[in-house]
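The structure that follows is given in the form of structure tokens.
Missing here: one protein chain of the complex. Every other protein chain is in place.
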Amino acid sequence: MALRGALDKAALWSRINSPWLVHFNSGSCNGCDIEILATLAPRYDLERFGVKLQGSPRHADVLICTGPVTRLARERLLRTYEQMPAPKFVIAVGSCSITGGAFHGCYNIVGDIGDVIPVDVYVPGCPPRPEAIIDGVVQLLTKLRASIARPGGAS
Amino acid sequence: MSPEADFLRISESVGPWVSGSRTAGHRLDMDTSAERLVPAVTAFKNLSWGYLSAITGLDSGTVEPSDGHIEVLYHFCRGPAVVTFRVKVPRGDPSVPSIGAPVPPAVLFERELAETMGVRVTGLPDGKRQFLSDDWPENVYPLRKDFTLESAAATGEPAPAVGSGEEPGTFIIPIGPQHPALKEPGHFELTVDGEIVTHASIRLGYVHRGIEKGAEDRSWVHNIYLMERICGICSHIHATAYVLGVESLAGVAAPPRAQAVRTVFCEMERIHSHLLWLGVAAHEAGFDTLFMYSWRDRETIMDLLEELSGNRVNYSVNLLGGVKYDVDTKAADSVRRGLDFLERRTKHYMKIVTSDESFLRRTRGVGAITYDQANLLGTVGPTARASGVSRDLRHEAPYLAYRDFPIRPVLDSRCDLAARFVVRINELFESYRMVREILDRMPAGELAVPAPRKVQEGEVISRVEAPRGELFYYLRSTGGVKPDRVKVRTPSLCNWAAVLSVAVGHKLADIPMILVGIDPCFSCNDRSITLRRRGSRSLENWSWEDLRAYGISYYAGGAT
Partner (left out) sequence: MSVVLALVALVIFPGGLFVIFGSLAYEYVDRKLVARFQNRVGPRWFQPLADLVKLLVKEEIVPAGVNRGLFNGLPLVALAASLTAALYVPMAGLAPAWGFRGDLVVTVYLMMMMTLCLGLAGANTQDRFSLIGSTRALTQLFSYEAPFLLALLGPSIAAGTWRISEVNGYAREHLWMIVTQPLGFLVALIGLMGKLELPPFDAPEAETEIVSGALTEYSGRGLAFFRLGRDVELLVGLTLISAFYLGGLANPVHFILKTLGLLFVTAGLQSLFARLRIDQTVGLWWRAGAVLALVQLLVLIVLKILGVRL
């Protein structure tokens, strides 16, 4: 049992320290996406936290998504999420991803990313600053550390 | 030639097919009918005047006792002048012929019209939806006045193809999938024969949010904040185009200092946009060090924008009637220092894109759009200027402070991808110069004048030069607090036709660079590609990352 516990702790430690991201834009204006990319640039440098941006959902642990989920993007968002191996988590960035933001009420959007896939952390802002996005990532990792988040996403 | 002389010439040529015409300033509007539209446009096209800039649909709503009508406007532009053909068709059975024969780039605009306004465009080739999702119900047209959200509930089944089923004409349509049997909607569909691309088409609609309709539900002021968020990279220019249009309708003139401040923000936005593009384009080619450095340098302009407005993105400077923020001396000094730093760095980048062999191998001679192609296919912005087509609204139709602070358009005659890099970097230098000049000679005065809540009846066309090219806004008011119609045509929509037709004949490995060369204004990392290989019956699905990695490995290790 002690070995089991130690292995679990090691697994948790590795997940907290090596969160690989895959990014998905579900119809946003690009504002949030640019700020997400900016966090990889030298000034904010997410690699310090072990974050790597992956091209394929199969290599990722965390889905970082933006946008109010347009109807066409909805299915692709779902498929991207399904392609990720467990354990997986979701960070929704930007006001659009929470309520539709400035586009609330427009005909082609779903609005809340949480209506499509389970979301672990919402980062509000239009767009949120890179510091806020990093804070969102850190909050996710803190949740992990406190083992509140169950693998699969819902909290 | 002055617009009046041009308009006279045009009126005479298309006279037989036009029932009425009006001129107002730089606008010529001519009424015609669905039957006479194509000959009218063909005669107009023979004059080689201007390019098709946008097609607007207007729904009158039900007007007793008849069912009302839908009016379709075809806007052709040259410099500041706009020539519009107007066709009214009954709402019960709206149908116009496609003008794709004389004007090939019209096809994309006509599809948008067909899908969102429900006008049947005869002669459009078959194809799946471009703008609305595949599960959007049939016969529900969001831009119609009687549209309700409930009617748009998804049907769960993919819709049949849009189009009248008639054979296409002899022109080449690069937009729209040719194979209705496709199951996977990819952003791009490429057909390859070995390594060479034989067909390329695009599927838009992923970022289609329904903003034009949403604008009809929001007041004139509220809409500023909506238009800003059409694009996070060029948010200010969108808001500016909108606000200039509304001010024109309302008969309000923003004071000179406000115009100057708006111009400063426009140019600073151009700077951040071009630097962003430089990094992204470098990343596509695999030069991540250049991506990192250019984005690090870009933080300088982001800091400056934040110092001036309080936000890095979505600066929200515009009010109806002026601006919210001023540029004081302290801020102006920060800006000057920042620009000095950026200018030094930009000189370094210019050296790289013009002399680094490995970079040139991916850009020189690649994706060449000839002058004639650029002209005929209606390209705009730096993409057009890199092919020698001198289209720059800041120069041809000065707005804001560009009359007092003229811009020098940056042209290049080499027409290829390398030229597009050089043009954008030279535009950076030009923007640095502009901002400095305006800061030095900023007109004194107030920042805003009052603007009415209700805007008087009328319609207006507002065109500005966004970082990617001409941005077209059509606004219509029926005298209320909310607009009757807002039509937005973004610059990238004009450039797809050219770039996709040029992609044919290139190697698959060149496609990422060619596509990114027009600085497309949609999301960066999730474009997907559907690949069809000659002789293969199945379709491959690639992510953008796959295509990018393919291009990089092709040039760095695999090519012979």
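Couple of notes before you dig in:
Going by the order they are written in, the chains are A and B; count residues from 1 in each one.
Quick note on the criterion: a contact is a pair of C-beta atoms (placed from the backbone, for glycine too) under 8 Å apart; a residue touches a chain by one contact, two chains touch by 3 or more.
Being a predicted model, the structure only gives us computed values, none of them experimental.
Residue-wise, the contact with the chain that is not shown comes from B:G286, picked out of B:P105, B:P142, B:G286 or B:P382.
Remark: the omitted chain is touched by one listed residue; of B:F188, B:F359 or B:Y473 this is B:F359. Shown as candidates are A:C29, A:L53 or A:V123; the residue that touches the absent chain is A:L53.
Residues of chain B that touch the chain left out of the display are 283, 286-293, 296, 352, 355-356, 358-359, 538, 540-542, 546, 549-550, 552-553, 555-560.
Remark: the residues of chain A touching the chain excluded from display are 10-11, 13-15, 17-18, 20, 40, 42, 45, 47-48, 50, 52-56, 58-59, 61, 83, 85-87.
Note that in this section only the chains that are shown with their structure count from here on.
Across the complex, chain A is touched by residues 132-136, 142, 147, 149, 152, 154, 185, 205-211, 213-214, 217, 225-226, 228-233, 235, 276, 279, 292-293, 295-296, 298-299, 302, 312-314, 521-526, 528, 543-546, 548-549 of chain B. Touching chain B in their complex are the following residues of chain A: 23-25, 27-35, 37-38, 41-43, 55-56, 67-68, 70-74, 76, 80, 101-103, 105-109, 126-127, 129.
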